[in-house]
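Shown below is the structure under consideration.
Missing here is one protein chain; the remaining ones are kept as they sit in the complex.
In order of appearance the chains are A, B and C, and numbering begins at 1 in each one.
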Amino acid sequence: MTVNVAILGASGYTGAELVRLIATHPMMRIAALTADRKAGQPMAQVFPHLRHLDLPRLTTIEQVDFSGIDLAFVALPHGLSQALVKELPPKLKVVDLGADFRLTPEGYKSWYGADHVAPELQPEAVYGLTEFYRDRIRAARLVAGTGCNAATVQFALRPLIEARLIDLDDIVCDLKNGISGAGRSLKENMLFAERSEDVAGYSQGGRHRHLGEFDQEFSALVGREVRILFTPHLVPVNRGILASCYVKGDPQAIHAALQARYADEPFCIVLPMGELPAMSHVQGSNFVHLGVVGDRVAGRTLVVSTLDNLNKGSSGQALQNANLMLGLDETLGLMLAPIFP
Amino acid sequence: MTVNVAILGASGYTGAELVRLIATHPMMRIAALTADRKAGQPMAQVFPHLRHLDLPRLTTIEQVDFSGIDLAFVALPHGLSQALVKELPPKLKVVDLGADFRLTPEGYKSWYGADHVAPELQPEAVYGLTEFYRDRIRAARLVAGTGCNAATVQFALRPLIEARLIDLDDIVCDLKNGISGAGRSLKENMLFAERSEDVAGYSQGGRHRHLGEFDQEFSALVGREVRILFTPHLVPVNRGILASCYVKGDPQAIHAALQARYADEPFCIVLPMGELPAMSHVQGSNFVHLGVVGDRVAGRTLVVSTLDNLNKGSSGQALQNANLMLGLDETLGLMLAPIFP
Amino acid sequence: MTVNVAILGASGYTGAELVRLIATHPMMRIAALTADRKAGQPMAQVFPHLRHLDLPRLTTIEQVDFSGIDLAFVALPHGLSQALVKELPPKLKVVDLGADFRLTPEGYKSWYGADHVAPELQPEAVYGLTEFYRDRIRAARLVAGTGCNAATVQFALRPLIEARLIDLDDIVCDLKNGISGAGRSLKENMLFAERSEDVAGYSQGGRHRHLGEFDQEFSALVGREVRILFTPHLVPVNRGILASCYVKGDPQAIHAALQARYADEPFCIVLPMGELPAMSHVQGSNFVHLGVVGDRVAGRTLVVSTLDNLNKGSSGQALQNANLMLGLDETLGLMLAPIFP
Partner (left out) sequence: MTVNVAILGASGYTGAELVRLIATHPMMRIAALTADRKAGQPMAQVFPHLRHLDLPRLTTIEQVDFSGIDLAFVALPHGLSQALVKELPPKLKVVDLGADFRLTPEGYKSWYGADHVAPELQPEAVYGLTEFYRDRIRAARLVAGTGCNAATVQFALRPLIEARLIDLDDIVCDLKNGISGAGRSLKENMLFAERSEDVAGYSQGGRHRHLGEFDQEFSALVGREVRILFTPHLVPVNRGILASCYVKGDPQAIHAALQARYADEPFCIVLPMGELPAMSHVQGSNFVHLGVVGDRVAGRTLVVSTLDNLNKGSSGQALQNANLMLGLDETLGLMLAPIFP
């Protein structure tokens, strides 16, 4: 059996990463690739590293014949997905990699400051954090990819919050973010000469939109409002997010809870107690590495999680969800080892 | 059918890369991993990015039971392989990634300044540049990996030299080399702070040992002495070699010759006339990208080739050769797309 | 007037940085440079970027004639300074860049696990955080350089702790550290290929020795024990430390306190409320940039400080202290603008 997929918005980094992963998938075929502004170009022109693959030429979305497509990945800038998904065939399975369907209607309005153009679809969308929404994803028609930061932090904290192993009012998450997370769009502060040799925080003070996901998810877990502190920092690395989460709770209990929770998860690996994960050890892969360290100050614990923002943080997660939605083995196309160095 | 392999010298970057590639190989199983100084350690301690794999613990070479092993990859520092290979079971297939069996006895003595300790094996060893020694490799028991620089340049020049499309006495090869080529051994000039923000040539003036391979191979192609100019430069990139070869010859004829030669090769891609390849477009893969550009000065042509030194330049080549020696499809485990960005 | 200085231990990065800075100092002359293992070599061989300077050849310490030397900078690995300083002429002014004289006798023993070999000198040594010990430094014979991390965090927190503007029992400091801080010694994890594309914490759980300085200094400020949480992370940048300090306190009051404290300091710059500093904006200079941001969670504030670990975090601080000790203008040789990009 081969399933046919389309990638809508294939000219960005997440689109290219989907192609890279699907190229190793034994049962998935890319039937269409779209990129409105680059329609007509071969993918090899937009991404020469994919030159060896036999891929369909980029088209506009209008040119796609969806009749034979089983599932569409939508990798458009936020705000554009909602209008598009609304127009897609109603039975087409959709994995959206953007922000448009991640939040409740209230959450969306609050964090994105605009009315949603497809409110009728919002209730249907399932939050795509595979390891925590697996059953709902398997049954879903529309799955919303999580924010890459949101995924990284939730792997570290969800089991702890749900079990109330940590003080819910004192969670500090300091993130180090690789540059590809900003995508391929042109911004002065993303130029090589601006980012190389630099580290700097951004979206400081609780303004980053992924906080909408934390608020929604963490509060739902415990039935009360949870507000974490969250500051991302750009680091001169291509891929990767490393989240250092400072929490109040017993390190042994925290480590045990994470080990228990992820024991059967194929992509989540908890390091031995006291060891810290490294960003480069998951690069290019769908793995998450987690570490727990007790501080010399009693009752204070550091939980660190790291993943590849383009893979597990975005396109890998999307493929994992697509596998589930299509009734396939969840790990197909995703067992590539990290690339090091 | 599953074949069993051993990796002798698995604690270096090429050893880790072999493990990464073989992890995607449908018919190959790693039965033994050795590293004398790290014997007893799990591979996950030496290379935490391989943590998700179920791998044998590192042992000494003496501890390996070769009875069930079909082929051994030898990834030891040069000079150590020859003594080791001599002691291995005489029928064991061997792919050596080092320099010990690359050169003729005279070439070895001249470039390495020492007597070979296994001269009886030298005649048997086949030079491992797959695309040019495929039939002999298929039949070989002992295959010698090429130098990573030597491979990069030969892909650009062999067809041109053999067809005498270029002036054999005026070939200038300027290389840009990623840092992982220096391996994991401790050298002051390989520290991050020394290499970051730097570019510098090394082994200047015709002293680099890979020149022994060029001399041997290019001279053999045309039955006369060929001496190219060759200067490698370290650039602050993890993986990759990009060779800029300045030759005298007709650009159209050169481009046509490369296209014809590589038309059926699964890993060698010739770009359209006038386009240059980029190092990042082959990173993490077994592909070689080649480009040809005619200069405004008539009769002068630039031929550029690029590959990943740890993959196609070393471990990927080794696996490709092992596949041939074991009667398997040559591309197994090697079709991973490059990782970009 | 020209003062003569010696740099003892000139073959490390801090030694080279001292030479770079002193080269622009209008009243200071380098009379001696030592490096035991490289004695006899010209400095241009050890550090070719200093090739244009007319510098004394490296010697052993024994070869130095201290009779005409006004001040010695000691840039030796920790543990070696104490034995050396003991043997220097008793009236020679000394700025030690290492850890040997930073801590009280109890602190030293506790954090370095060894008896001090020059306990008679410990009481005399002044802690070299210029902006907070200026008067004592001016009068001192022996000044101990601070840890580079210790300096970075203290610029952010000292005024706040002293004025008790923040909760003393809930201070989280997450640091991002450039690689040159590890020095020029050979360690596998400092190789380019290991650090490039990586971010990882180290000395986790309260084990970093700079905590000895925080314990000592912060507790002294308020007359009670203060124990901060502190986790450094290596980032692939040559120079720079950026400290993200998460505190409980009013952001406006915190910003006002820092502004007031540093209004007259030539090297400490507080950004407008709500702005974050960037590591690359102080690179190569003796400046510290500080930023304060109030979080959406009321009462939670982020204070970020950044400096160049080799300059303000080490050699710049040392020169600033030397200027004071020699009765010179404190800023001589130190007003170089940061280099960007």
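Remarks
FYI, a residue touches a chain if its C-beta (ideal position, glycine included) is under 8 Å from a C-beta of that chain, and two chains touch if they have at least 3 such contacts.
Not measured: the values here are computed from a predicted model.
Taking the complete complex into account, B:Val199 is the one of B:Val199, B:Ala220 or B:Ala260 that touches the chain left out. Here the missing chain is touched by one residue of B:His78, B:Lys109 or B:His233, and it is B:His233.
Residue B:Asp170 is the one among B:Asp65, B:Glu87, B:Glu106 or B:Asp170 that touches the chain not shown. Those residues of subunit B that touch the chain absent from the view are 170, 172, 174, 176, 193-194, 196-202, 204-207, 211, 227, 229, 231, 233, 235-240, 242, 244, 246, 274, 276-280, 283, 293-297, 300, 302, 304, 306, 341. Where subunit A meets the omitted chain, the residues involved are 13, 179-180, 182, 184, 186-188, 190-197, 236, 238.
The missing chain lies against subunit C, touching residues 13, 16, 19-20, 23-24, 47-53, 180, 197, 238-239, 267, 269, 271, 277-278, 280-285, 287, 289, 335-341.
Everything that follows uses one rule, which is that only the chains that are shown with their structure count from here on.
A rotation of 180 degrees, rounded to a multiple of 5, brings the CA atoms of subunit A into register with those of subunit C. For the pair subunit A and subunit B, the fraction of shared interface numbers is greater than half, so the two copies use mostly the same residues to meet.
With centres set at the average Cα position, the gap from subunit A to subunit C is 39 Å.
Computed from the mean C-alpha positions, the centre of subunit A lies at a distance of 36 Å from the centre of subunit B. For subunit C, residues touching at least two other chains, in rising order: 193-194, 196-197, 236, 238.
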